[in-house]
Every structure is written in C-alpha cells, then in structure tokens.
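Right, one structure below, let's go through it.
The complex is shown incomplete by one protein chain, all other protein chains being positioned as in the whole.
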Amino acid sequence: MNKKKYRRKKQAREQAEFFLMSLPATVWYILFCYLPLFGIVFAFKKFTPVPGDGLFENLFVNSKWVGLDNFSFLTISSEMSGIIFNTLFYNIVLLIAGIVIPVFFAILLTEVRNKAFTGFVQMVLILPYYLSWVVVGYCLYGFLATDEGQFNRVLTLFGQEAIKWYQEPEYWRLILILIGIWKSLGYSMVIYLCAITSIDRTLYESAAIDGAGFFERVFYITLPQLRTTIALIFIMQIGSIMNSDFGLFYQVPMDSDAIQGVTQTLDVYVYKALMTQANFGFSAASSFLQSTVGLVLLLITNTVINKIDPESSLI
Amino acid sequence: MTAFTLSKNIKSKIVTVIAFLFLTLFLSSCDDMDKYGDVECLKWVTYGSSVPLDVKEVLDAANRISAEKIGIVVDLEIQPSDKLNLMMASGESYDMVFASSWVNKFDERAESGMFYDITDIVKEETPDLYEIPGDYWDCTRLGDRIYGIPMLKDMGSECMFRLNADYFEGEKGMKIPERMEFKDIEPFLEAYKKDYHYRYPLEMSSGGVPGSWSSTEGIVDNIIVVPYEVKRNEAKAIAFWEAEDIMEQYRLLHSWYKLGYIHPDAATIDSTTGDTTIPVRFGMAWKGYMGYCNKERWGFNVKTTIYDGPYLSRNTQQGSIIGISAGCSEERVRDCLRYIELLYTDKDFRDVLAYGIEGKHFRYLENGTVLRTQTGSDRYSLGLYQTGPAISASVESPSESVLSDPDQWVEVYKEYEEEGIYSPVNGFVYDPSEFTNTISALRAIFNDYITGLRTGTSDPEEVVPKMKARMEAAGINELIDDVNKQLEEWKEKGSDKGEEPVNE
Partner (left out) sequence: MSDDRNKGVSLLRRSKYITPVESSYSKGADLMVRLFFLIVSLISFLPVLLVFIISFSSEKSILSQGYSFFPKEFTLESYKILFRSGSYLIRSLFNSVLITATGTLLGLIIMCPFAYALSRKEFKFRKAFVFFLMIPMLFSGGLVSTYMVNTQILHLKNSYWALILPGLCSTWYIMILRNYFKTTIPDSLIEASLLDGGRQHQVFFYVVLPLSKPVIATVAAFQTLNYWNSWYPSLLYIDSNHTELYPLQYVLVNMERSINTIIRDSQYLSAAQDYVPPAITVRMVLVVIVILPIMVVFPFFQKALKTGMTVGAIKE
C-alpha cells in the first residue's frame, strides 16, 4: 500500500517535472504562435478597419463575415488545375529526392576514411543553402544568359545554335528540380549525418566480426537506424505539400512569361494576384487552405506510419 | 568528469552572456524630445524602401529649426510599403502618413475614413498653405471634401528618349528633333545596329518602357483603362488591349525585338543602368530637365527628345500626399498643417529634410541650385517626394558644369497648364469592392503575360488573344460593365454641377 502510494507520488512528481521542463517553450508558443493565430479569421472576413479602433475590434466587430468569398479568387482562375499540378509535382519530386539523395550521400560520406575531407565536403555542400534565391537566380542567369551565358558559350563553341533558355519551357522542370536539390542537399545531409553519428558503434563492430561488407552494414544497420529520422522528416514535409518555395519558382526563372506554365505554383499565383494590393483576407484564405490540406495529409501519413512502425510515428 | 566540467563551463558562459545582455539591452531609451524645449512632437511616417544612414542627424537639424520657428518637431519614420500596409491594418497610431496612388493607396484609405477631413480647417488655420496647390487640391478630394495635402512635384508624365548625341549627331550626322513620335526612333536604332551588329541599341529591362501607360488612365490597375484622346462624355472604360496606342507600341517593340534592337533576355534583366554603351534610353521627366544630360556620368553628350505627354490624371497627380490620421485631435491636426505649411514656405528648412546638412551632404552652387556631395549621396539620399513638396526645395544640379534652372518648377507648371493633356475622367474613383476576387484573378493573368509584352519579347498577335480568352473566362467583361456603370453615374453627378473637364 505504502509502496503504491510512494510510486504514485513519485509519478506525480515526475509528471510535474516534465511539465516544468515544457513550460518555457509552451509559454513561448502561446505568446508568439498561438496568440497571433486569431489572424486566421481574416480568411473569413471582409476587412474594413475603422481608424482609432484596435485590430481586435476592427477584425471581429467592424468587419463582416463573408463565408468562403475570400477563397474565390483561387477558383476563378482557369489555370488552377495546372497550378495545383505544378505545386504537387515539384513538392513530391523534391520531397522524395530530398530524402533519398541526402541519405545516400550521408551514408557514403561517413564511411570515408579521411575525416578532414568529410568535414570539407560538408561545409561546401551547405553553402548553397545560405545563398538567397535572388542570388541563385543571378548565378543561374550567368550560366543561361542568351549571349554571355556559360552554357551557350559552350554550345556555340561546338557549332550549336544558342538557346534562349528563359523562353523554352521544356527545360525548366528539370532545371528547377536540380536547383531545388542542389540548394537543400547539404542542409538535409547535416541532419542525417548527425543521426548516423548517433548509431551505436557496437552494432557495426559485431557486424564486422560477422564479416558484413559495406552494403550489409547499410541495409541491416544504418538504414533501419535512420528510419525514425527519415519518417520524421517525411511526415513534417508532407504538412507543407501545398506550399512551395516561392523564390525557387519566381526568382530563379526570373518570372519569365514564356515558361510560367511549368514554373507557376500556388504561392507564385497568390503573389502575382495580390502583389499590388494588400488584401489580407485573400492571402489569409490561401494560406489557410494550404495549411488545412497540409494538416489533413500530415495526420493521415502519421496514422499510416503508426500502423507500420509505431516507433517512427510523430504523434 | 567531462560532463561535470563541461556543464560548469557552459553554465558560467551562460551567466556571463546573460549578465552582459541585461546590461546592454536597455541602453536604447525612448525618444526624448525635451532637448528642443517645450515643443509638440508629431509622428510622421513616410515611405522609403531603405533608410539613409544619416537620417537621425538630419532630422535633428530639421527639428531644431522647426522647434524654433513654430514649436513643432517630428519623429520621422521611413517605412517600406509592406510595413506601411501593416501599420495601417494593425491600427498603429501616427499623425501624418505618406499616401499616394502607388503605395499606401490614397483613395482606398481616404474612402475607408482613415484620414482627417481637413477641408475647413486648412483654410482657417493655414491660409498660406491653402493657396499653394490651387487646382491640384482636386487630387486629394473625395466628393468635395479634402482628405490630404498634395506634395507638389512633377505632376504629369512626359516620356522621352535620351540619345547619345555624340554618336547620332556627331558621327552619323542625324538630326535629333525636340519632339518625335515613338516610332520615329526606328532609324536611329537601325543606324546603330548596322555599326554594332552584336549590340542592342534600345535600353530594355523587365520593367518595359517607362511611362508606357501614360496615354491612358488606369482604372483597375492597367488592365481596365480609359484612353486620353476621348472627350469626357464619350469616355468609356475598355480592356487595355483595345487601347490602340498601347497595342501599337507593343507591336513596334516586338518587331524591334525580332530585328535585334532589344536584348534577347530583356524580360529577365533587372536593370541596364550600368551599361553606358546603350545609345537610346527612355526617360520620364519634364521639358528642360537636366538630370539626364550629365556628360561625366555617361561619357558622351545626351540629348533628350520628347515623344509623349505631358499627361495629367488623378493617378499622376497623386504621386505624393500627406494624410493626417482621422484619430488625431483637432489641435494636433492644426499642428500638422502648420508643419506642412513650413515645409511649403521655408526653403532653407525644406532643403534640410530634402538634401541634408549644408556643407556635409550638399552645398549651394552660385546660381542657387544644390549639388549633393559624395557623403550626401552615400548617407542621405532620399527622393524629394519622400520628405515633402519638391517645388519648395532648391533645385538640384547634376554636376558643377551641368546646371539646372533654379526656377525650373515655374516652367514645368506653365507647361502643364499650356500643353498638359488631362485625363477625361480626372477625379473618377472606381469602387472595386464587389469585384475584388475577379480583379485579383485578372491581375494574376495580367502578370503572366505583361513582362513579355512590354519588353517586346513576346508577339502581341499571339499572346493577347490567349490572355483575352483567359481574362474573359475570369469575368473581365462583367467587371468592365460595372466600371462603366459607375463611370456613367459619376459623369451624371458631375454634369449636375456643371463641371467641365479642365482641358481638351
């Protein structure tokens, strides 16, 4: 009896301790994330502020509910199916490539004997992540410019006709995917490298004693050990499947008209539709839509993964 | 052992950093305006995409003058457009704010009641100020009430070519006329291309031809327009592709593009300013403007030739306006007006906010114009329109040898009066509230094609039909009908009062 009581007391104390540990971050989340969340209401209101009143009054009292009216600027466009296709296409490709390639690279790299070399490669690969998209756009222009671009120089050197890259849609799906991978490769790799270093080395020891080679080690030790990390990143990425990296699809193709059929994603559309007016209702509506789809997909993915491997699920 | 020493290390580091933080974080105090004596302080928010380094120093100098003269100082904030929108929407307090037809849209703000109705108070408190803008008060009127003070500057748009005179007149013996048509530039382009087949004679970047919309008044962005050449009672809103002037320009540009007069990547180029070899550039200014003719900058003599304008409309006149917050007390409104009056009437004071501190940021030349110093252009370079009216500041000269006319504004305003082409629907404000979603969708479609059209990169015969089909599917026709309905109502109201269009 006494022992049980003691255990319960201990458990209560433990829970309290966990709460205490969660407290600062929770407070931060409430202040900086949950408090501003009332802004979602913008999506369902026609915002008509009255000067002198605070934002709360203006939003909740002075503005009319308009139901789903704010979403209609999305459905009005006849190109919307193409835009959604582009968004999903690029996101799915980049999601898969963004996991497979960095994992593969990270595994290859950790096994390299010279650790100084490993460090060097890591650092170089992460540099592109910190170039802004505008700058990436400029660099790409350096390669693709019609007259002075490096690519066309090579082409003309071999007697080929120079290509007006920014006018030719057929190349751009590949270009954007390659650039997307190139930019985030190093960054994602760091996360996997970090996870690989944490794998219990004794597993490899015993594997080595059993005579396992490189591939056995990868498939029987490294990948299974990485699965929670991979699942984590996969699930979280699914949540943003409707969002696209605006800079990649707007600044990198330099907003060239001729190729917008293959470069326009939802975020680019919203930007183009709202660029000269500050319509907070419309932008709130589109991001609400993106987030809701993201949340639903995230929960579904999580459930599926939970069925397969409860260890790896997020929630 | 390691864990122990490490955590201790981290701990001591944390403690020192935090202690250091608390020492430094609160060093910045709030604004103390006491140093100017017993003064009123106004919060003035103006537009600016960047903040000049010496703004505090200059503001201090300006405040000293205004404190002494009228007992008012300002707390000037320079904010980019997205921030201005945020401040307006989140209900932040201010006294005076920058508004215009292009950023922090004046008509929208005034319509929603953000600005103080100064119609009566301005006449009574600051009659001198009321005198100055004259007819230009119209651009800040809604109905017959005034909601803002226009900052007079160049009020119309006059489009010109800037040509390399050394080459065209000197080398080729061609004559550069004072005025020409847009298409008349073709022989010049042709001549240059013949000599330098690997170069592109016509300046072009993704923004297209500056002022290409001037011949029409944009009602809904530049998608739905009213051309200038019609009379007021015949004025009708049309889609831009029905405006012949504009389409003609696009066709010309595209033919030039095919002939190699325009850079093949024009639609993706940001700016061509650095390339001094380009012999034909565009400009938008006024007759007699000297800023383009600086030989030291270009390495050759530049001659300008006007091809269009000057056009005046509500849009062009609303280039810079100061609105006073509707939340201000009457007393404060009076202070604001007195401050703006000082900006309009005291040249020395105006020059401080416009150019900085004399001797450091600029100096006066013999003819009374202003020359910025290197420090001035590095550390305090703001557009005149950002800090008040341009006409009450001294005129700036491009260099010691190329002088501007110190009285240029008299000439410019005379030109507007005599030659200005006024919009037939000057003063009409379309209320788009029923069609905001259509407009957004149209805007996205418009932005899909416009860069190609305005740079000549794409063929209007091919692109416009596509665009038209998409825009019709998105409901442009209904929108045009609505605009025309409102336009008719507006015309009727106007004729009741017997108002006639100012010109033409």
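As written, the chains take the letters A and B, and residue 1 is the first residue of each chain.
Assume contacts are C-beta pairs under 8 Å (C-beta built on N, C-alpha and C of every residue); 3 or more make two chains touch, one makes a residue touch a chain.
Since the model is a prediction, treat every value here as computed from it, not as a measurement.
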The one of B:E178, B:E229 or B:D378 in touch with the missing chain is B:D378
By the document's definition of touch, the residue of B:K83, B:R141 or B:K360 touching the omitted chain is B:K83
The one residue from B:F188, B:F282 or B:Y413 touching the chain left out of view is B:F282
On chain A, the omitted chain is touched by residues 11, 13-15, 17-22, 24-26, 28-29, 31-40, 42, 54-55, 105, 108-109, 111-115, 117, 119-128, 130-132, 134-136, 138-142, 145, 147-150, 182, 185-186, 190-191, 193-195, 197-202, 204-205, 208, 212-214, 217, 225, 228-229, 232, 236, 239-240, 280, 283-284, 287-288, 291, 294-295, 298, 314-315
Listed in rising order, the chain B residues that touch the chain left out are 1-4, 6-7, 14, 17, 21, 24-25, 28, 30-31, 48-53, 55-56, 59, 75-80, 82-83, 86, 89-92, 153-154, 207, 210, 270-271, 273-275, 277, 281-285, 290-291, 294, 296-297, 372, 374, 377-379, 381, 383-385, 390, 396-399, 404
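The working rule: only the chains that are shown with their structure count from here on.
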Interface with chain B, chain A side, in the complex: residues 47-55, 58, 69-70, 72-73, 76-79, 141, 145-147, 164, 166-167, 254-258, 260, 264, 269, 272-280, 282
Listed in rising order, chain B residues that touch chain A in their complex are 82, 85, 88-91, 105, 112-114, 206, 221, 263-265, 267-268, 325-327, 436-441, 443-445, 447-452, 457-458, 463, 470, 473-475
